[in-house]
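Only one protein chain is missing; all other protein chains are in place.
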């Protein structure tokens, strides 16, 4: 019997934060039928953005990978809040990765891997996903990376 | 019995335009199974773009909110044309918001709220949706905001 997602997170030393209610006019995660949609999620903590800046300018790839990983943990936190338990996830369907970057930046996949690897570590085979990663001009609150995701759920 | 979507639009003084056939090589809205997909939709009227410009440069947040609201009305117009009647909408699933903005712009969520609020006003609880909002370098026809959306439908 494979380890539960909660066991995996424990092993990764990851404690999911309890999301605060969204201040804006949308919901952080919503399940409709057997699909869970998670809204644009940024590496933001209690006191505000945990990283700010632009790839190719003032944020390194390892920093952006850590930001992407942190945002992916928040994606799981929103999923858990919406589903009750992460064990309801059958498969990650799609990860959408927006990297704030200069026009010359070319390494978006490396940044996105920070999020993809967290999903694979936490969800195992159920974390395998399709993905796109693109370089945007700007992001809310000046963060270097924003993720959106969808999951097939029981 | 809650007011119908048509009643709500009437109360909001919103008359849905009748979309013209798409000139490009795609369809404005398409229903497959119980999902309706709406293509990238911009605040464009009979005579062309209703707003042009870039957030953080020559378009204010209130202007961009009005542009986003207008694009959201067009999303509903395309949904109605595809579905026959908006009463078939069960739930808005996802709103994708692309804001044309300078690299330093940080207030994409405020712009996106112009569209989100229209959906909530028009659709009530069925208008609750997940969303992402990002800052792109450029948009077709120079508009400041472009929306795409999907809906669960009967």
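We just call them A and B in the order they show up, numbering each chain from 1.
Everything below uses one rule, namely that contacts are C-beta pairs under 8 Å (C-beta built on N, C-alpha and C of every residue); 3 or more make two chains touch, one makes a residue touch a chain.
Quick caveat, the model's predicted, so the values are computed rather than measured.
Participant: Identify the residue among B:28, B:59, B:73 or B:122 that touches the chain left out of the display.
Facilitator: Final answer for the missing-chain contact: B:28.
Participant: With the full complex in mind, choose from A:4, A:60 or A:102 the residue touching the hidden chain.
Facilitator: Among A:4, A:60 or A:102, only A:102 touches the chain that is not shown.
Participant: Which candidate, A:50, A:66, A:83 or A:120, sits in contact with the chain we can't see?
Facilitator: If we include the chain that is not displayed, A:120 is the one touching it.
Participant: List every residue of chain B that touches the chain not included in the displayed model.
Facilitator: 24-30, 32-33, 35, 37-40, 54, 96, 98, 100, 103, 136-142, 146, 148
Participant: Quickly run down the residues of chain A that touch the omitted chain.
Facilitator: 34, 56, 90-91, 93-95, 101-109, 112-113, 116-117, 120, 128-137, 152
Following the convention adopted for this analysis, only the chains that are shown with their structure count from here on.
Participant: Which integer distance in Å separates the CA centroid of chain A from that of chain B?
Facilitator: A distance of 25 Å separates the two centres.
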